[in-house]
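Working notes for the structure below.
One chain of protein is taken out of this complex; the other chains stay put.
Take a look at chain A:
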Amino acid sequence: MRRTALAALLSHWRRHPLQLASLLLGLALATALWSGVQAINAEARASYDRAARVLDQDRLESLVPADGQRMPQQVFVDLRRAGWQVTPLIEGRWARAGRAVQVYGIDPFTMPAGALPEAVGESGDIAGFFTPPGRGFAAPETVADLEGAEGLPPLIAAEGIMPGILIADIGIAQSLLRAEGQISRLLLAPDQPLGRAPLEAVAPGLDRMAPQETADVAQLTGSFHLNLTAFGFLSFAVGLFIVHAAIGLAFEQRRAMFRTLRALGLPLRTLVGLLAAEVMLLALVAGIVGVALGYGIAAALLPDVAATLRGLYGASVSGSLSLRPEWWLGGLAIALLGAGVAAAQSLWRLWRMPLLASAQPRAWARASARGFAALGGLAALLAVVAVIAGVYGQGIVGGFVLLGALLMSAALALPGALALALGAAERLARGVLAQWFWADTRQQLPGLSLALMALMLALSANIGVGTMVASFRLTFTEWLDQRLPSELYVTARSEEEATRLRDWLEPRSDALLPIWKIEGPVLGQTAEIYGVADHRTYSDNWPMLLGEPDVWARLARAEGAIVNEQLWRRERLSLGDPVPLPGGAIRPLVGVYSDYGNPRGQVIIGIADLVAQFPDLDRRRYAIRTDPAAVPELRRALVQEFGLPEDSMIDQRAVKDLSLRIFERTFAVTAALNVLTMGVAGFAMFTSLLTLAAMRLPQLAPVWALGLTRAGLARLEVLRAMLLAALTMVLAVPVGLILAWVLLAVVNVAAFGWRLPIHVFPADWLWLGALALAAGGLAASWPAWRLARIEPATLVKVFADER
């Protein structure tokens, strides 16, 4: 019995292959976008974990200088002599000619058992590891990236090392990092001998740190991944609209079949069970396809995500994707869950449907029209939730609740709003054809409402995210112009060379501005502390978000510090609050400046102040103010005079280009997801129109019989779809703008720590509107083409079937 009934139920799909394709494709696309995002997140998290495990830093305690600077290697010697089981570690960034790598220098003889990277131990050539030129171990992709780079030791590809990291002997690493005789930290072996001298007595000024909580970077990037997840979920929701529409229509089309099956003796429970099994079977097939597509999407987007995470957070993420069981099982589960949610309403209706209920699908459509009022009520409720979240919500979660409620409210309110607009148009229409057109369009709304809601979500998201990105781009470009006023930036290879450079450049430039910094703990977090010269370059170009009138003068007098927006927001600072610097000095906060794209806190004090407190700081970097036209000549002169390599100098234009490239890659993922979501919404329109086309014949046949041509009817069908898309676009604009405001003023502040002004770009809306019109027109063109070519006999049959 079950097999026979199931075969009958499934036969519907054999006779409606396009409907089956739309259901499978809708669910597959939804699953693909969701699981693609999840794959990216899973890969990033795995990368963070791997980064955390580098050299067992997630397991071993460490000793670090309290001032955040490097310490002399002698400290290591002293501690070993005093009985401490420690091993030295130096870390730093090596960069040359646009290629960079994070270098870790280790001592293979004192590394605790198990902490030595497997590849180093297994190489069997420890002497080759530490004897110059040494060996550098790195992930295969890192080795490939660094191929041909000058100055590095011979590289050996080793699996299991985080990409972007190079492990070398400490002596080799010190040389690479130009930090001879210095180390960054000391790792403590788990078992220390008893009776050793106290730490303070042997090496004062060191802090004992717990094993590196690697989740630092995970926490930092958490909001970014939440952003991605939210986008993935939005895409999934849009996809579910298609699935819901396809399943709902399939159920309605089979109402007569359900009634017959029950009349012929199939129990209701069995029927519902079989339909649920059918949905799950289809979901499984679509889920498998979706997971495969998701893998492709993730593989395509991951390099951009990796670039984003590196650019925004300094987090290193592998650019290649692994197939993780938890990920693809999760993808299948979400497909099953999504299909279950989409089918739940239809199954519930069937469960409640009286056996002798009408088998007419159109009755369902009319019932849906009555449901617009209920949808409107739900939309109002969600709008209230959005307002409450906006007023009382906290942080990124509050922002996303606001976003979710706002988008769903707008989507649910759409059919009612469209019905009102179409009703008004119908009342205003004069000609009989126009009146019929508006009335008929209103009658189509129930069948199209889900697809239009999906389009609304996609358009709003597009406007919102597009406005955010465009606002960001404009602000960022202006900010770069202000922030990078110097024409040329130069880094000497040694302190001695820096001194000679300074003497040579001073008479040949308008101004020579030191770019000196140290890194150290500020308010519990590692921050960069820069020194600025007392020069109008800064006072003329650096606007303050808030600050005292004589900010720059106070910095020059060592009477204050300014911090970037990120640190200011994170620590909720106010002007006048004390800013404790590494080493113990405290300066009052006198200003706050924008610092887009920097994940870390930053403090600026006067250059003299910085030198006084940190006399050993690196003084090799300078910004040169000169006539922009003189820059190429100056570069040539520096090469001739000092033999400076090209990558020691970078001009303003190159820095800006690099920053903008990072910026563009940062939002490439968002743009790609935006386009995919729009594609899904367009597909929803297409499938809905195609499915409705067959049900439309009884409505169109009388109009045809009364004198309208099939081609004329087809043109009206296309016009109708474009009109509905245009109306949806008009309603999506205000929703998108609110979305943009929430993203800029709430979500971005919580996610990145900075707030951006909103800029409106109406030309972009026109373009998007044209895209929506094209999507509507294209979606309707195939059903319209079929209508234009339909046999008159088919239309006549409508009358023959009338009873």
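The criterion applied here is as follows: a residue touches a chain if its C-beta (ideal position, glycine included) is under 8 Å from a C-beta of that chain, and two chains touch if they have at least 3 such contacts; residues count from 1.
Simple rule for what comes next: contacts and distances are computed from a predicted model.
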Of the options "NAD-dependent aldehyde dehydrogenase", "Radical SAM-linked protein", "ATP-binding cassette domain-containing protein" or "4-Hydroxybenzoyl-CoA reductase alpha-subunit", which is the UniProt protein name for the chain that has been left out of view?
"ATP-binding cassette domain-containing protein"
Sole contact to the chain not displayed, among A:G83, A:P190, A:G205 or A:P267
A:P267
Which of A:M1, A:A95 or A:A277 touches the chain that is not shown?
A:M1
Out of A:A256, A:A300 or A:L337, only one touches the absent chain, namely A:A256
Residue ranges of chain A at the interface with the undisplayed chain:
1, 4-5, 7-8, 11-12, 14-16, 256-257, 259-260, 262-270, 355-356, 803
